[in-house]
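If you scroll down you'll find the structure; I have some questions about it.
One protein chain omitted, others in place.
Chains: A and B, in written order; residue numbering restarts at 1 for each.
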Amino acid sequence: MAGRFRRTLATVRSTGAVPRWLLYIGGATVLVFTLVALAAPLIAPYDFDQYRSDGTRFPKLGHPSGDHPFGTTVQSLDVLSRVIWGARTALEVVVLAVVFSLIIGVALGLISGFVGGWLDRVLVLLMDALFAFPYLLLAIVLSFLLSDAIGSGVVTTALAITVVYVPQYFRVVRGSTMSARELPYVEAARVIGAKPRTIIVRYLLANVVQSVPVVATLNAGDAILTLAGLGFLGYGIQPTEAAEWGYDLQRAVSDANAGIWWTALYPGLAITVLVVALTILGEGLNEVLNPTLRRRRAFAFLLPGRSASTQAPVLAAKEPR
Amino acid sequence: MSTLVEVSKLSVHFTLRGGALSRLTGRGSAVVRAVDGVDLTLRRGEVLGLVGESGSGKTTLGRALLGLVPATAGSIRFDGTELAGLPERRIRPLRRRMQMVFQDPHAALNPAMDLGTAIGHPLKIHKLTSGEAETRTRVLEALELVGLAPAERYYSAYPSDLSGGQKQRAVLARAAILDPSLIVADEPVSMLDMSVRARTIELMASLRDRLDLTYVYITHDLATAKLFCDRIAIMYLGRIVEIGSVASIFEQPRHPYTKALLKAVPVPDPSRSAPRDLPRGEIPDASRPPAGCAFHPRCPVAFEPCGWTGRDLRAHLEDRWTRLGASAYEQESRVFADFPDLEFSPVGDVVVAPGRLHTASDVLTVLNDARADAPDDPLWRGVTSMSVRDGKVVVGFASPVEPRLLPSPGGSGHVACHLHHPS
Partner (left out) sequence: MTVLDVRGLRVWYGSSRGPVRAVDGVDLAIGAGEVVGLVGESGSGKSTLGKGLLGLLPDGAQMDGDVTLRGEPVDARELRRRRGSEVGLVFQEPMTRLDPLMRISEHFTELLKVHDPGVSKAQREKRALAALRDVGIPPSRYQQYPHEFSGGMRQRIMVALTLVLRPALVIADEPTTALDVLVEGQILAMLSELRVTYQMALLLITHDLGVVAETCDRVAVMYAGRIVEQGDVRTVFRDPSHPYTRELLRSTISLATSELHSIGGAPPDLVDPPSGCRFHPRCPDVMPICSSQDPLTSRLADGRRVECWLRGSRVDAR
């Protein structure tokens, strides 16, 4: 009994459990949102811009009810469907933005860190300038310019968000490239005659991208907020193109004064839950993947009693503490 | 024996970007003379040891031989091809013939690559095989060659699966697979455990016989150098101070530095007590080398021409105060106006100003006391005069002469020391 109790205590004490559970909870929540987004056409009761069914218009600002579990908006849109389709939009934008910024940021970071010199200085200056810019303002300006050039939509918004996050990957990758560049195995690659491109791709890439998943996850959460911010301000995806939580929130602002809570609650909740889930997933990944932050995980064990045979006879056995 | 590498007047300097502070104080950016005018001939098939303390420039010299750091001046001819000034693009094909082994086996292999890929990569880069199958066969042969057997098992192993000794074998396999002429081995055993050092040296020796290799063996450890090398060059602050066959270095060391190194090597024999009379101090900053012979501040037998300047006087007085204690320091240091500035005094006579409330004769008294307390200190051999002029003390030093690496009298090697070549 006592042994079992002690073992349980030891497990609770072990620090490794916290990041593990962060990882599980964050990962599961993100997975649920992803599944919802992927299956939106199947599970959403209505289309994102559908305001009538079988020839009858949905009620305006209807209370949550059997037909509309989350109620309806001032435009007679079904809130549940808006939230579900909104998850799809969020997923599309965030995946595109993260992939774009990751590819560009990692590539530039590798080149900048490895080549150094004036190229490095120019890139660092550029990235620092981007980084110093208020991110929402930057996204607004870019989405403004881009929608003039290529029209608005999911891709445009994703591109606008991409530029905001490139500097983060750049910084992380450039930093680890600069320290890895001095390691003997990179010099060894030079010694065996490898060209700079080979060194970057075969010797540096795999060793400097370890912290990228963490940055990507944390950025994804941040990107959701930027997307919602753009939508809220009306510079994001237009209501005719897709459902978007930020836009819905903006429309719901005036409802709140009239005591109509459901139009704001559900999209707001969706944003909050997804952002928190992505953040704790990122923190969990950070603890697990990042060797500099990872505390040595304490593996619980019991020091067995000293057996007489391993000791000289003179030394008395002693109970373990 | 024919010559494989001919190095002449090679210098490798690095510029340290001075910080804001050093620019303000007017000392500007410092130039580190890591290698400073080295002449060296590497004969085909020999093992040449480059021995010295950290900061002696031995690693930089080894890396310059492979074109890994650009030469500031001088020439490196590798089998007839001039490497100095050659762009990286033109050196790359030559890398097939010259390889390197690194000090830290744990960092010399890409942790994300299995051994098969890592050792086969040189073949791919230089397009030396006709296909995957041939590469694989060659890699397995190389693994066998360095004793990583069964080779099949090590082929798919990752560096993290290996011990330090095994990693160093893998590094040797990667170097040997190209069938190079020259391997520069930079402290290849210093990070390995005692029980595997011998095995690694034996492996390097057997590779030399089987592949007709020439080695440059960089080390601070005279004991392994004695066993592995044919000739040894002792380096100090970017220069070779003595070079000769293993027999001449170990049996008839000429340079005081070589002698000191030999005395300092710890010997696992408790009946021999620890040497007490080792040279004082440490290897100086290569951005501000001492005048004359760089070793003179530490040399027990230094004399007039060795390069005495104001900073030696400063070091001597600091030594004195360490011995006498804090109260003597309090009293005597007050006599000087700018004691720490002695460090930056140029070659030639040094003018020492007295401190507030003190006169030149007080300064002279302290200097004379210091001389009386340690009359045999080599510094005083270099001091030619101490006199009062215009209320200040002028300390005259014998003019420094730089020793040159010349044939040892009555020996087979070369040595750079005024004791052996009075000018």
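Assume contacts are C-beta pairs under 8 Å (C-beta built on N, C-alpha and C of every residue); 3 or more make two chains touch, one makes a residue touch a chain.
Everything numeric in this text was worked out from a predicted model, so none of it was measured.
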item	value
Residue among B:Leu16, B:Val267 or B:Val351 touching the omitted chain	B:Val267
Which residue of B:Val31, B:Ala157, B:Val196 or B:Leu419 touches the chain not shown here	B:Val196
Where the missing chain touches chain B, by residue	53-54, 163-165, 193-199, 201-202, 220-224, 226-227, 250, 260-276, 278-280, 282-283, 298, 318-319, 321-322, 325-326, 329, 333, 339-340
Touching residues (missing chain, whole complex) on chain A	14-15, 295-301, 303, 306, 309-315, 318, 320-321
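The rule we apply is simple: only the chains that are shown with their structure count from here on.
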item	value
Intercentroid distance (Cα basis), chain B paired with chain A, Å	51
For the chain A and chain B complex, residues of the former touching the latter	183-185, 187-195, 198, 202-203, 206-207
Residue ranges of chain B in contact with chain A within the complex	66, 68, 92-93, 95-96, 99-100, 102-104, 107-113, 121-122, 125-126, 171, 174-175, 178
